[in-house]
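Taking it in order: structure first as structure tokens, then the write-up.
Complex shown without one protein chain; remaining protein chains in place.
Moving on, here comes subunit A:
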Amino acid sequence: MPDANDDDFRQVLSREHEALEKRRRRAAAGLETAPPKLRLALCATLLDKRDTGILLRALRETPSCALPEDLAHLRRIFKTPNDGPVKLLLCCSENPNDCTLPQGLEAMRDKLGDPEVIEIPESTPVSYEEARSWTMRYWPVNFIKSRAGLSLKPGLQVLDLTQSDRVQAGKYLRQVTALSASHQGKDAALIVEPNADVVVAKSLDTTTEEGHPLRHAAMNCINSTCARILQTRLSKQADAVPSPASAAGSRKRAKLDEEKHDSLAKETGDLENDDFPGFDPVNTYLCTGLDAYLSMEPCPMCAMALLHSRVRRVFYASPNPRRGALGSCARIHCHEQLNHHFQVFTCADPKPKES
């Protein structure tokens, strides 16, 4: 089943951001994009091109000619093709019939032709290509990269996976789908330390075996990871000071989870159990910096559990159209209100799960 294309991922973004990305890709491919929102403005032809500098300075110094911040993509000068006349954008306009020269520019009247009302793009272009096509059709606009995106929290931004990211993600995603396939298609999950490139925990869905409806693969995997982190931390602490009585309970719990993990690890022939070079459980705050790999898109509970645990990225193999919370039914990771954000990826070409 796995082939070379499995290393190709699609980032799951907010609907708004997804539309923006689609527009950007279409523009880059030279395809038609949505026309910009237009607004009225006043422009005038320069009678003598040598006056360009004087006029630009005058426009800069005249308050009524100032352009609002969100129109920063518009150019002031329009050099019409084939060495034609130079037009200047004077100011925004509200009334299509009002062609009077803006206040404060009267001294320049003899250098300008009659002002005319035109339509200019109010929207900000999302790419060079879009800026170029709008320039041809309406009025010259610049593509300003920092203004092209939506203002989003860092975790919600588009992330270009590097080649080594893709190779690593492909490897673990194949591993998790193989784990699922070898257990009658039960959901499976891996939590991975990306820098050390090791699996910290692997889990299967055990709702049926345990008769416990919350034992989803991702929840089990978070529990195993936390148990391992806690276990290491407690034993480190025990080395330093005699362990306090209160820690005994959680130590026992951690031990239990640990054993459960080990039995699965043995069963799946996993040897990355004892020590993780490069992974420091003592200084790990929850699952910060770890990546999660899931055979199936998580439900709201698991998605939020991953978010609470502060994982870095989530990769899932197949979408869950019925109750997936990271793309299908909801996009929990795109809520600005939440305090942590991770990036979510899925296969570029998702294969629906057969069941």
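Just so it is clear, a contact is a pair of C-beta atoms (placed from the backbone, for glycine too) under 8 Å apart; a residue touches a chain by one contact, two chains touch by 3 or more; residues count from 1.
We adopt the following convention: contacts and distances are computed from a predicted model.
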Chain not present in the shown complex, as UniProt names it (candidates "Tubulin delta chain", "tRNA-specific adenosine deaminase 2", "Tectonic family member 3" or "SKP1-like protein"): "tRNA-specific adenosine deaminase 2"
Contact with the hidden chain (one of A:Thr177, A:Asn223, A:Asn320 or A:Gln343): A:Asn223
Where the unshown chain meets subunit A, residue by residue: 210-214, 219, 222-223, 226-227, 229-230, 233, 236-237, 240, 246, 249-250, 253-254, 280, 282-283, 285-287, 299-305, 307-310, 325, 330, 332, 335, 337-340
